[in-house]
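Note that this complex is displayed minus one protein chain, with the remaining chains in position.
Right, chain A next:
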């Protein structure tokens, strides 16, 4: 009985998750995989913090349709992403390209990490010296 409830619940959840996504027919599994890969990498321009796979916005639906059409027409992932980028900018790509305008996005975490590392190294380095100094003093005290 418990098992049955679990299964039923799982099925209900599965339906919920699928509610947004239309079912498209593809010629083969590779195409279908590519479809899901691409719609999970494109950001919805309207609802900014969702992928177009996630989003229920009409614009996302249209973009998913376009992706599907293009995959069926045999376009590559690069071509499809370029098409979207041409219209909505780097913003639509959840994996934005490395170029000067995006340097701050790509390198600021690294820079901040290095700065923190430098501070930590400087501080810990100094503390070691004082610790040694203290233990020396302690030894001396013991010796006396």
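Here is the rule we go by: a residue touches a chain if its C-beta (ideal position, glycine included) is under 8 Å from a C-beta of that chain, and two chains touch if they have at least 3 such contacts; residues count from 1.
Going forward, contacts and distances are computed from a predicted model.
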Out of "Oligopeptide transport system ATP-binding protein", "ABC transporter permease subunit", "Alpha-D-ribose 1-methylphosphonate 5-phosphate C-P lyase" or "DsbE family thiol:disulfide interchange protein", the chain not pictured bears the UniProt name "DsbE family thiol:disulfide interchange protein"
Touching the missing chain, which residues of chain A? 45-46, 48, 58-59, 62-63, 66, 85-89, 91
